[in-house]
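Note that this complex is displayed minus one protein chain, with the remaining chains in position.
Let's look at subunit A:
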Amino acid sequence: MLDDFLTRAALAAVGVALAAAPLGCFVVWRRLAYFSDATSHAAILGVALSLALSLPLALGVLAVCLIAALTVAALSGRSQATDTLLGVVAHSALAVGLVAVSFLPQVRVDLQSYLFGDILAVSRYDLGMIWGGAALVVALVVWRWSALLTTTLGPELAHAAGLHPARERLVLTMALALVVAVAIQVVGALLIGALLVIPAAAARPFARTPEGMAALATGLAVLAALGGLYGSLWTDAPTGPAIVCVAALLYALSRLAGRFAGNRG
């Protein structure tokens, strides 16, 4: 069954959707959209590093994303202008990565596949990495769910309950870096942020509890992943962007439906 490239692509897309959607809810609730962009753009530098040192791709991406995310988190704790800082880091990380890749002598790298994903080239090994990483992310988020939610409502509230907001932030940062490492082959470094934010935002108008929103976001993300995959086969469009297009369509429909139902969105 896994011999079929289409089956592998579909499984890869679903794996990424399962990991990204629940984490994406926290990205939305905690207003980390720009932070997740900064982290995922750093992935290109991770790609360059992996190729230069002949490391497994996921490892280099994971390491660089983690370092980038921790650096931003540490810097933004001290400075007021977090928004500006994130803008600087997000774009510089991308630019530095692109320059670094261009310096690599031995291979002519197909940058497009790292920027926008290359889901149809997913191997059995890649699939194992994607599902392994996704399982780790889901386990992490489920394990820390209550603590993460409480911290989201305010650091004082969390401290009073005996929790450590800094530790929970670290959990989120690690999960984010893992998702980037897992998703880069599916949607590419540029569009990972979209896969995090859009399904969660689309689920919002119909959710009454955080758990409900995460479940619905996961469903919508899987729908977008499969819909985008088949849409791209049909139209010969690149798969990563097609997945994000379907997600954006679902978001638009959800906003419309939410408005008609008189809900806030």
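Rule of thumb we're sticking to: a residue touches a chain if its C-beta (ideal position, glycine included) is under 8 Å from a C-beta of that chain, and two chains touch if they have at least 3 such contacts; residues count from 1.
Here is the rule we use: contacts and distances are computed from a predicted model.
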What is the missing chain called in its UniProt entry, if the choices are "GntR family transcriptional regulator", "Sugar ABC transporter permease", "4'-phosphopantetheinyl transferase superfamily protein" or "Zinc transport system ATP-binding protein"? "Zinc transport system ATP-binding protein"
Can you say which of A:36, A:113 or A:152 touches the chain missing from this structure? A:152
Sole residue of A:13, A:130, A:184 or A:201 that reaches the chain not shown, by the stated touch rule: A:201
What is the set of subunit A residues that contact the non-displayed chain in the whole complex? 28-31, 146-147, 149-150, 152-161, 163, 165, 200-201, 204, 207-213, 264
